[in-house]
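One chain of protein is taken out of this complex; the other chains stay put.
Showing subunit A:
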Amino acid sequence: MLRINEMGERIPLTIADTDDSSGKIRLVFQVIGKTTAELGKLTIGDTILDLTGPLGMPTEIKNYGTVMIVGGGVGIAAVFPIIKGLKKAGNRVITILGAKTAELVILQEECRQYSDELIITTDDGTKGMKGLVTDAMEQVIANETINSSWAIGPSMMMKFCTMTAAKYELPLYVSLNPIMIDGTGMCGGCRVTIDGSIKFACVDGPEFKGTEVNWDEFISRMKQYKTEEETCLVDYQKVQVINRG
């Protein structure tokens, strides 16, 4: 969780990579609202007021055999450490990266370094195969025996990846990204229904079995503050325009 300044909100971001020797962590974010826009304005040497972590339960890294990992959009940053971990644990790693368009395919070289096979899909066909990550999943499943799989990205994508994997009875883990406030299990803002019971994504997750997630409820809860989020961004953009003269 991080908070940029005194007036700021707390937002969750995934640790995409770490470097123990320099004590650095890598965070990748997409500008979608006020806080991320503000984060994007920071330059080298600026500080972030509050940073708390690491939070959540770690991915279960072990040798499964052959694994398939699907990353969509900014979710690619969240799959990267999983790809790296699973490769180091001796798995044969098949990676699928999907984005709307070519320039949104991030961390491609980093992912390739730890993947035995890498497939890229774009909605508009500007890079790799034209289509959705689920099309690539079908293709991989047709040719290989997969022992476990992960999908991280927009909620719709994760829902459809779950359906695709379920068709072949392939276990698939997703990393849920509900609204979070504290990120330490004290408010339940990030609650999700998993296999019929309430779980807090910040402490029980964020990874869950895709087939156990109540997707409709999860997707509906993501929209809770849509109006407020827009107000905040519009206000911020106005101030930016005034500052620029």
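Basically, a residue touches a chain if its C-beta (ideal position, glycine included) is under 8 Å from a C-beta of that chain, and two chains touch if they have at least 3 such contacts; residues count from 1.
By definition in this document, contacts and distances are computed from a predicted model.
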Name under which UniProt lists the unshown chain, selected from "Na+/H+ antiporter subunit A", "Glutamate synthase (NADPH), homotetrameric", "Ring-1,2-phenylacetyl-CoA epoxidase subunit PaaC" or "Nitrogenase molybdenum-iron protein beta chain": "Glutamate synthase (NADPH), homotetrameric"
Given A:G8, A:G85, A:G131 or A:P154, the residue that touches the chain left out of view is A:G8
Touch criterion as defined above, residue of A:Q108, A:N147, A:T193 or A:T211 at the omitted chain: A:T193
Interface with the undisplayed chain - residues on subunit A: 3, 7-10, 34-35, 49-55, 181-182, 184-189, 191-193, 198, 203, 214, 216-217, 220-221, 223-225, 228-229, 231-232, 235
